[in-house]
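Only one protein chain is missing; all other protein chains are in place.
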Amino acid sequence: MTDISHSFTLKAIRLPGIGLWKQANWIVRIATLVGLALVVLSVAAPLVAPFDPNDQSLISRLRPPLGFDRYKDGFFLGTDELGRDILSRCTFGLRLTFALALAGACISLLIGGTLGLVAGLAGGHLDDLIMGLVDAQIAIPMTLIALLTLSVFGSSIDIMILVLGIYGWEQFARIIRAEVKKLRQMPFVEAAQAAGAPPLRIAFVHVLPNVVSPIVVQFTLNFSNIVIWESTLSFLGLGVQPPTATLGSMVGTGRDYLPTAPWIVLAPALTILLLTFAVQILGDWLRDHADVRLRSR
Amino acid sequence: MIGPVLKVEDLRVSFGGFEAVKGVSFELGARETLALVGESGSGKSATALSILRLIEREGGRITSGAVLLENDGGKTDLRHLREDALTGVRGNQISMVFQEPMTSLNPVLKIGDQVSEVFIRHRGMSKRDALAAAKQGLDEVRIPEPARRLSQYPHELSGGLRQRVMIAMALACRPKVLIADEPTTALDVTTQAEILRLIKSLQDEIGMGVLFITHDMGVVAEIADRVVVLRHGEKVEEAPVEDLFARPQAPYTQRLMAATPKLGEGSTTREAGLETVLSVDNLSTRFAKSKSLFRKADAGTLAVDGVSLTVRKGETLGLVGESGCGKSTLARSILRLIEPESGRVEVSGQLLTGLPPRQLRASRKNVQMVFQDPYASLNPRLSIKALITEPARIHGMVQAREIRDLAASLVSRVGLEEDAIDRFPHQFSGGQRQRLCIARALSVSPKLIIADEAVSALDVSIACQITDLMLDLQQRDGLSFLFISHDIAVVERVSHRIAVMYKGKIVETGSWEDVLRHPKHAYTQKLLAAVPSPDPARRRLLDDRLEHQDIAV
Amino acid sequence: MIGYTLRTLIKMAVTLFVIVSLVFFATRLSGNPVDFVLGVGITEDDKQLLIKYYGLDGSIWTQYWHYLGSILSGEFGLSFLERRPVSAIVAERIGPSLKLIFGTMVFTFCVSIPLGIAAAIYRDRLAGSAIMIIAFLGYAVPAFVLAIVMIMVFSYWLNWLPVVGNSTFSHYIMPTIAMSGMWVAALTRFTRNAMLDVLSQDYMRTARAKGMPERVVILKHGLRNASITLLSVMGLQIAGWIAAGSVVVESIFSWPGIGEMLVRSAIQRDYPVLQFGVLSVAVAVILINAAVDIAYAYADPRIRLAKGT
Partner (left out) sequence: AEVTVGAANVSDYLDPGRDHSNVGSQFYYNAFDTLVGKNHDRLEMEWVPALASEWKLIEPTLMELKLREGVKFHNGEDLTADDVVFSLNRMYQATFPPYVVRSKDRLSNFAEAIKIDDYTVQVRVEREEPLWETLLNLQQVMIIPEEYTKGLTGDPKVAEDSDFEAFSLTPVGTGPYKVAEFQPGQKVVYERFDGFWGEQAPLEKATVIRMPETASRITALKTGEADIVTNIAPDQLELINADPNLKTEGSATALFHVMIMNVNHPHLKDPKIRQAMSLSIDRDLLNEALWLGKAVVPSSHTMEEMGQLHQPDLVTFEYDMEKAKSLLAESSYNGEEIVFDAFPVYYTNGVLAAQAIMEMWAEAGINGKLNVTEKWTGNDPEMMARSWSNPMYFADPFGSFGVMWAPDGPSEGAGRFNTDEEYAEMWERFRFNGDVELRNAAYAELMDRIKQDPPVLPLYRPFESWAMKSNVNWAPKKGHIPYVLDFRAGSISFN
């Protein structure tokens, strides 16, 4: 027998793609496929969408989807309150939602990650200060921050991304700080110190790569939170500017039609469901599996 | 033997597709102590857990065999017992004591609660009676102030006390069989001796059969009547303890015996040089409780208290002492991984204390450290190549294109295949990982290596390989070692000189012979007396005269 | 202990100071009430008149001074719109809000903790996966969609539940569920993970080896330990509820709560209300955090001892 440990920690983590796919159960596989499909759909939105998402046809508003009375030819998922094609708006909405959530989550990660890393590594008063900021953020309702920011700077897409990016940074900061604090106690960090490694090297070579999995997990959480939150902003009338479609704004502004023309809300709501569902499952699965080497200790 | 109380027949246990126990059979008589020995992973715990069918919770499965418990003249096959009947057996007729006393007790429940629970469950007592019984139980295992302990939490107790609580819990219902799975591995030798003594005397009182699991041959020699040796899930030998030590039959048992360091075998070192490599002078390190704007820093603990020592070129200084006496803190203070409070540290003439950070880091190439847990001290995300050459790279001692060669030569120096350098830490066994840690230390050709419990986490045979490797390197390169361990037998084997540490102070230093053969300090004497001797003919530990006593520093 | 308390208090005060200052400047810089409802359809002269009348004519620093002064004197001013003391407004709203939060809390905990435990125990079975899938779905539906769909089904079609107000128990059902949706999902997952951690601990094995029935093992030995981890999460959760308020649920169910008030006063730039509202929410959040810290220390004997100086 070779000397390689046969223990159950030996998993093909080094080959993320194939190895992970093989370990995944059917739910995860479905989630992966759904996720991929949505990515493809959003990338290919201009090819897939049959119409311009903002083209109105006021005379054929509120037409139901294929298979119902008053269905209008070519508008498979029906039309909305201004006679726009829901399928087209959904695909473009998905695209924008995807972009917003991704950019938002990246910004939260950047802000929260940096602060969390600094707080965790530096400790002392800097740590206190950053955690104070985190506390302050928790205590200020996010809706207020959004509202004020949007009203000062207007609700362009850039500002929207910024606002979404502020959402959840404190979670990143907390998690990363805690993780860094834990890692700092790990013998391999001490070993690096004993080897004479300077602080920056310790931060970037030894600590940072090991917080990747909690970050990935938090990222997926944050991503879907942003998707949901963006729709809540639309509900409050603070979402992206009409006529631009995001999944959230379609749901948020279409809600009044839920009793009379449910398809307006249903299609984007289901897309949101699929999107966040896929992202969540993948995130949770990553939490359970990708982190084996640290957690098994 | 008056007929077995417990009989295990052809037991097979699998974890998924992996068979951990492959048809093991043995019998345990009343009042008998049966030792189950074997290297790590040989299936000892799996066997023990299977007896109470706790293995299912760990993800294992009993695939065949029988576990028969003598019961009022009849026999109960535990393997096919219904779950509720089984819970009636657990803790009542068969009970178990586990290795880690800290983690095996529930941290959020009071001791009284955890002990009395057993009485309530199996004896149907009221809460009040159960608490009274629990107090008596604690008294039985000789816990001082049992009444007070009842309302304490596990973390408020020392390791030895915790293990006593575990034993009190296990003995509460006067079981027929006590299974003790490495009950003393996590403890100091002195505490270990107390616990072993306790088990033995209680066994005499209650008359139960004890299945004692350990990998420490010394402990076996002290306590066992008969021994079963496991390897890769199979029984390779079964014999009365005297026979086993006198005439081991199976080749594996013979190897095991040979690898077991025995106190009194003497050191295997060669002559050391004269030049002083490390000199520590009156070093003290304090852990302040907490410092903050609004609280005065209080005195805290003085973990290292005025320690002075020297290590010469090519010399190994062994540092022994019980857990928590400050060995690791001393090592860290020498490297200034913790800032010492006062004192001087010199490495080959260079004063480390007071050095600014940049120079301090540069000085690290002279002193390297090898830690206890080899897995935890290797960054799981870096390749072996990157890991073991890291110190050399930090100190600019190697060009980028030479890294591969350096890594290859390092792994071959510690006896590993060259293709290891492209793998990752989790792909190695414990012994291999410790070799990698040593390779990493060697990458900067240090003058001194501080090995902090560098072999404690390893199996005897693997530990033996590692110490041999270290001796080898010392002879070839004239390396010096500060070798920290609580295992005196290992220290004896590798050291030129030995320092004994107790409560932060060095209480005795001298050549290994002086310290081990003619101990002067009371603590050293006690320590040596507590080391189990791997010779059943010379059992000393269970001698009641060696009772616990406190030693003044 | 006194030092610790003092330190904690000063920290709280600093956090509060940061929060109120942030809110002060953010609101002032984003326009005054005369730019919003009060100013609709008036001339520039009138606008200046109102600005003066509402005391918004000084420099922002003077206003800041006044504001800080007013906080210290415990005098928080009148709402620009309602012209009554803001403390009265907040007092009127805090009750319903707390009731809703309490209901949500009870519901969330009652549902998600058993679910989380079950999901951990049956981790490898279909039941465990099913629970987690439901939990994920909870995460994927915006609260307002859930609320409106529930209203359509349980009130509009079935006429089982009332939609408006907060007078009876049945008024609480839909708002609490709508508000819980996401939290149930989150807490179920947290419970599951905490429970999974605990289930593999040595003391669980000890409890079984003692012959404890499975129920006792899980609930007494397991849950107690898991609850320590959960406690800190729950603290954040409750803080989150209070801070995020529940604008959405409050406006859908015409629930006169604090979340809705905050958003409305922010939209209309009713500074005094907004500032006092944020301040009270922040105080509540900070107090809850402190309370959770204490509870946490109390629940975990290891910390209790360490802190008991």
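Should a chain be cited, it is by its letter among A, B and C, assigned in written order, with residues numbered from 1 in that chain.
The criterion applied here is as follows: contacts are C-beta pairs under 8 Å (C-beta built on N, C-alpha and C of every residue); 3 or more make two chains touch, one makes a residue touch a chain.
What you see is a predicted model, and the numbers here were worked out from it, not measured in a lab.
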Where the missing chain makes contact, among the chains that are shown: A, C
Given C:K47, C:K99 or C:R123, the one touching the chain that is not displayed: C:K47
Per the touch definition above, residue among A:V34, A:V48, A:L82 or A:I111 touching the missing chain: A:L82
Touch residues of subunit A, complete complex, unshown partner: 54-56, 58-59, 61-62, 81-83, 151, 154-155, 237-238, 241-243, 253, 255-261
On subunit C, residues whose C-beta touches the chain left out of the figure: 31, 35-37, 39-47, 49-50, 52-53, 78-79, 81-84, 89, 92, 148, 151-152, 155-156, 159, 161-165, 251-254, 256, 264, 267-268
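To be clear about the criterion, only the chains that are shown with their structure count from here on.
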Overall pattern in which the protein chains touch one another (line/ring/star/complete/other): complete
Most remote chain, CA-based centroid, reference being subunit A: B
Interface with the most contact pairs, given as the two chains involved: A-C
Rounded Å distance between subunit B and subunit C, as computed from the means of their C-alpha atoms: 48
Chain centre separation (subunit A, subunit C; CA means) in Å: 22
Subunit C residues counted as touching two or more neighbouring chains: none
Subunit B - residues contacting subunit C, complex: 52, 54, 57-58, 83-84, 87-92, 95-96, 98, 100, 103-109, 117-118, 121-122, 153, 155-156, 166, 169, 292-295
Residues of subunit A touching subunit C in the complex: 27, 128, 132-133, 135-136, 138-145, 147-149, 151-152, 224, 228, 231-232, 235-236, 248, 251-252, 255, 258-259, 265, 269, 272-273, 275-277, 280-281, 284, 287
Residues on subunit C engaged by subunit B in the complex (per definition of touch): 3-4, 6-7, 10, 201-214, 216, 220-221, 224-225, 228, 299-302, 305
